[in-house]
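Removed from the display is one protein chain of the complex; every other protein chain stays in position.
Per-chain numbering from 1; labels A, B and C assigned in written order.
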Amino acid sequence: MRKTLVLGVIGADVHAVGNQILNYAFTEAGFHVVNLGVMVSQEEFIEAAIESAADAIIVSSLYGHGELDCQGFREKCDEAGLKGILLYVGGNIVVGKQPFEEVEKRFKAMGFDRVFGPGTPPEVDIACLHEDLADK
Amino acid sequence: MRKTLVLGVIGADVHAVGNQILNYAFTEAGFHVVNLGVMVSQEEFIEAAIESAADAIIVSSLYGHGELDCQGFREKCDEAGLKGILLYVGGNIVVGKQPFEEVEKRFKAMGFDRVFGPGTPPEVDIACLHEDLADK
Amino acid sequence: MQLSNKKWDLDYFMSQREEVLKAWPTGSEVDLDEAIAYQAQIPKEKRFVTKLNEAIKAGKTLIQPRAGVPLINEHIVLLNHLEQEGEADLLPTTIDSYTRLNRYEDAQRGIEESKTSGKAMLNGFPAVNHGVSGCRMVTSALKAPVQVRHGTPDARLLTEITIAGGFTSYEGGGISYNIPYAKNATLQDTLFFWQYTDRLIGLYEDAGISINREPFGPLTGTLVPPCVSNSVAILEALLAAEQGVKNITVGYGQCGNLIQDVAAIRTLKQQTEEYLHRFGYKDVTVSTVLHQWMGGFPADEAKAFAVICWGSAVAALANATKVIVKTPHEAMGVPTKEANAAGLRATKQVIMMLADQAIADGERLEKEMAIIHEETDCILSRTLELGEGDAVLGTIRAFEAGVIDVPFAPSRFNAGKIMPARDNNGAIRLLDVGRLPLNDKLVAYHKDMIKQRADAEHRGVSFQMVIDDIYAISKGRLVGRPQ
Partner (left out) sequence: MQLSNKKWDLDYFMSQREEVLKAWPTGSEVDLDEAIAYQAQIPKEKRFVTKLNEAIKAGKTLIQPRAGVPLINEHIVLLNHLEQEGEADLLPTTIDSYTRLNRYEDAQRGIEESKTSGKAMLNGFPAVNHGVSGCRMVTSALKAPVQVRHGTPDARLLTEITIAGGFTSYEGGGISYNIPYAKNATLQDTLFFWQYTDRLIGLYEDAGISINREPFGPLTGTLVPPCVSNSVAILEALLAAEQGVKNITVGYGQCGNLIQDVAAIRTLKQQTEEYLHRFGYKDVTVSTVLHQWMGGFPADEAKAFAVICWGSAVAALANATKVIVKTPHEAMGVPTKEANAAGLRATKQVIMMLADQAIADGERLEKEMAIIHEETDCILSRTLELGEGDAVLGTIRAFEAGVIDVPFAPSRFNAGKIMPARDNNGAIRLLDVGRLPLNDKLVAYHKDMIKQRADAEHRGVSFQMVIDDIYAISKGRLVGRPQ
């Protein structure tokens, strides 16, 4: 069955280019994509995921406030009945050039299943999605 | 009294531009300069210093072989009766970008009174010469 | 009041002002007369306008970074470093994204968390929260003049606080800080908000304090055709001038093709002056700014230096009044002060090496200039027609109609119908002209140029070309050709 992804750029972030490309690439790769575009709140992500019975939520953050914007996202998902939903985050998710291992650790601690560094190409995300959604 | 300097680029080194500029700058600054140009052997330096009763020998090395070329220079000076003559070395005196403190230490151990790093402007050398030759 | 391109009545402005200053406690610190007096004692050589005018006269290109961190002292250290180690001629204060959306409480949280974590948790300087006194600590600590750089749809309070805070230049505009920076903000709202900003600057002008204004030229920074960004810049210049602004820097984001870039900067200056004159604004000084490559950067620092240096060369050859400088960290995140200074020093070296040089003029350059000139005239005349002669109404209707259309913009109020791609020489053309009111000759020209490239690459014209071009510079080339 075709898997459904909810896609969007979190917070007050308006970086629209990568989002449009991810939308295109995921769709080409055979996913059903619910693209919320830029400036998406945690609530909007969750609402859309419930409505579309999504298999995964793909969060982009480019502008540096990712760490503030993502706080408590997993807990909100749990509360909304999306327990265990696949959560990805990627982009330039923190302010500045920081060692990726540390950043990854912090976001994994926040409950994200996978964390991607700056400029990860869509091929990589797609490969991971296939892997993570295979047994679901 | 006008002080006399012997100037030259040591070894198999042909970098001629800096030498021409130092010649010009030292002369302008009032020194009597015996300029041996490029590709000067330790023997030629010493001979010229004896002949001109020089107050200092200014060795340039740009091409990287400075460390090999300068070995034993102080000893040769001593043997030739130039005991205590002021010996400067400057330019790109070792191969590659190395910590200057270490390079300086090695060349001072070889008997050079002052050691100058890449691109030292003539003003600096002249100031040092005035200081070191003041009491002579 | 009915929105139109008319200078605001002073009383009306003052009544609005009362509301604006209430939006956050620091608003109460602003006293216009005191602020004018404060601005009046800033030495001439620390004013933006002075530096720009000197540069125009000497034919020089000044260099300016982007930079902003959440805390005042750290911000001063940062700007000091860029001035001393980066040889910056002009300084910025980049505002954080929460402030840009008037989310001052989130900004406050960012300030607090930055203090406790010892890490910058905001992507810029929250000037509103720091207030007039905080801003003055910054602007008075530096030798070079300082500009506010942001991306704020409703920047009214920010303008009040920062200009009272001693900044002498202010970036943005009702179009350029909406379409690329917002999703749901209407042009009606943002044009109105920016009339406020411009009217305030106009008041300072009336008091003899000249503040530089700079529409944000690059828009989305991604394959924006020169005619689109030039049209927006010219419109914003007209709107600002009407409210009393007298010193304007029109901007442009480097496209990557030398001839197109030089042609764009030259026509931008020419046509801005042309339109200002035509509408009777005869005492406005126009300067230009080139932004080094505003799209995706290569992650490798050596390659990033290459992109920076090529942008610097273009700025010098186009004789832009200033150049906004990127850093070797661009692809990764907000740069360290060292990386920022390195970008500046590289830029300074290129600018100085090219200071006495100009591009060889010639037919190709003239042709490119003629094309941009004609395209821009097509867009602007239709815009003004739609507005029945009024630039504000025209702007709103032009965006509705797709007559002005910014590629890859997040705004709901942007048509998003045009599709840009590079031609075979790397110049940006239109693969799909959308509803831009270009004449048939121009439409055919774009089509032809794109087709020439497709033929050279042995492939059909398609969206894949656009994607390839978006990635191209970050992958080490200008034109995204199939491998």
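Simple rule for what comes next: contacts are C-beta pairs under 8 Å (C-beta built on N, C-alpha and C of every residue); 3 or more make two chains touch, one makes a residue touch a chain.
Owing to the predicted nature of the structure, the values given are computational and were not obtained by experimental measurement.
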Legend entry - Neighbouring displayed chains - absent chain, whole complex: B, C
Inset, instruction - Using the definition of touch stated at the top, determine which of C:Pro65, C:Pro153 or C:Gly343 touches the missing chain. - result: C:Gly343
Legend entry - Which of C:Leu3, C:Val77, C:Ala207 or C:Ala306 contacts the chain that the document leaves out: C:Ala306
Inset, instruction - Check the options C:Leu354, C:Leu430 or C:Val466 and report the residue that touches the missing chain. - result: C:Leu354
Legend entry - Residue touching the undisplayed chain, where the options are C:Pro153, C:Pro298 or C:Gly394: C:Pro298
Legend entry - Residues of chain B (touch criterion as defined above) contacting the omitted chain: 11-17, 20-21, 24, 37-39, 63-65, 67-68, 92, 94-98, 118-119
Inset, instruction - For the chain that got dropped from the picture, name the residues of chain C it touches. - result: 256-259, 298, 300-303, 305-307, 309-310, 312-313, 317, 341-350, 352-365, 424-426, 473, 476-479
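Throughout what follows, only the chains that are shown with their structure count from here on.
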Inset, instruction - If you connect every pair of chains that touch, what shape comes out? Choose line, ring, star, complete or other. - result: other
Legend entry - chain A and chain C, separation of their C-alpha mean positions in angstrom: 30
Legend entry - chain A and chain B: spacing of chain centres that average the CA atoms, whole Å: 65
Inset, instruction - Starting from the mean Cα coordinates of chain B and chain C, work out the distance between those two points in Å. - result: 54
